[in-house]
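Apart from one protein chain that is not included, each protein chain of the complex appears where it belongs.
Up next is subunit A:
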Amino acid sequence: MGETPHRSADAGTGGTRVTQSHEWPAGASARVAEAPVSTRSPGGTGLGGGGALPRSRKFGAERAFRGLTLAAGTAVLVIIAAIAIFLVAKAVPALRANTENFWSYEGWSPNETEPKFGIGALAFGTVLSSALALLIAVPVALGIALYLSHYAPRRLGTALGFLVDLLAAVPSVVFGLWGRDVFSSPVRDFSVWLNHHFGWIPLFGGDGPFGASVMLGALVLAIMVLPIITSLSREVFLQTPTANEEAALALGATRWEMLRTAVLPYGRPGIIAAMMLGLGRALGETIALALTLGITFGISFNLIQNGGNTIAANIANAFGEANETGRGALIASGLVLFAITLIVNITARAIIYRRREFTESAA
């Protein structure tokens, strides 16, 4: 493999690069240990009588193990590439067969003899429900994280933090089931109330029926991503150096001023990263939305009427009766979802890599 680092003759003695050791991985000091099998110069002309040491073996255990780990590392890249390749391979024939514009057509009937399907309404629904969910979840999650890290008594905070971590592990299908069976009726009542009093705002207009709406889906999504964002940002808030907090308090800051001047700025990259991870979760969420949304195909900002759809929910709903082209069409929509989440994730990771204080362990 071309990436095998070039080894200079002085590598075995530490060399000049020791000063850069912070750029190396944790096992960097092990260069010396790798050296006996891989860096003996055959001439043996160096100082110190290197010729007495064992010569390198071409197929030793060291090389075999190294190759094995390298293969495992490469497998990750292969899998990501394979995901893209196979999705494209299956999507292209269906896209060819599509008789409408894939980007703008509002509807999904790929199983007919003249397949018609478009991603526009689905992508819109995906982004709308995720954005709404995040809009609701982020302030609440930050509030809880601050409460757990700086307001609650330490023991209570630790116990509740543990509980939040547990809630982050609850499968999405459970939230979906709860949203459909329990939460939909208060949301319906609330929707009717909103429609009655605020019907003049287009967001809350319409003649019903209400309930299985974008609002229900977004609220369920918000409740789902809440534990994730809370647990990540709580971890960041707890990492704020005590010296910073005490300095703020010593200068006479109130507790809120201390949070605003010391804790929040310190945690900002972490908060952004947690938000992006939550957004990634929300964008890809399938089952909870398939159970709560009232599956329609159309672009509408109305939040409370039955309707709404997302790419992932549509895949779960339409997969059952899909034929060859139908599967291809769903795979094409999955490809679009993959691209959207990839962009979100790469952005989030770029932010994290820029500021490394934030170490996340949960996701």
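The working rule: a residue touches a chain if its C-beta (ideal position, glycine included) is under 8 Å from a C-beta of that chain, and two chains touch if they have at least 3 such contacts; residues count from 1.
Here, contacts and distances are computed from a predicted model.
**Student:** Select, from "Carbohydrate ABC transporter membrane protein 1 (CUT1 family)", "Phosphate transport system permease protein PstA", "Phenylacetate-CoA oxygenase subunit PaaC" or "Cytochrome c550", the UniProt-recorded name of the complex's unshown chain.
**Tutor:** In UniProt, the chain that is not shown appears as "Phosphate transport system permease protein PstA".
**Student:** Just name the one of A:Ala75, A:Ile201 or A:Ile299 that touches the chain not displayed here.
**Tutor:** Considering the complete complex, A:Ala75 is the one touching the chain left out.
**Student:** Can you say which of A:Ser172, A:Asn302 or A:Thr325 touches the chain missing from this structure?
**Tutor:** In the complete complex, the chain left out is touched by residue A:Ser172.
**Student:** Touching residues of subunit A against the unshown chain: what are they?
**Tutor:** 1, 3, 5, 24-30, 32-34, 36-37, 61-62, 64-66, 68-77, 79-80, 82-83, 86-87, 89-90, 139-144, 146-147, 151, 162, 165-167, 169-178, 180-183, 193, 197, 223, 226-227, 230, 254-257, 259, 277, 280, 283-287, 290-291, 312, 315-316, 319, 327, 330-331, 334, 337-338, 341-342, 344-346, 348-349, 352-353, 359, 361-363
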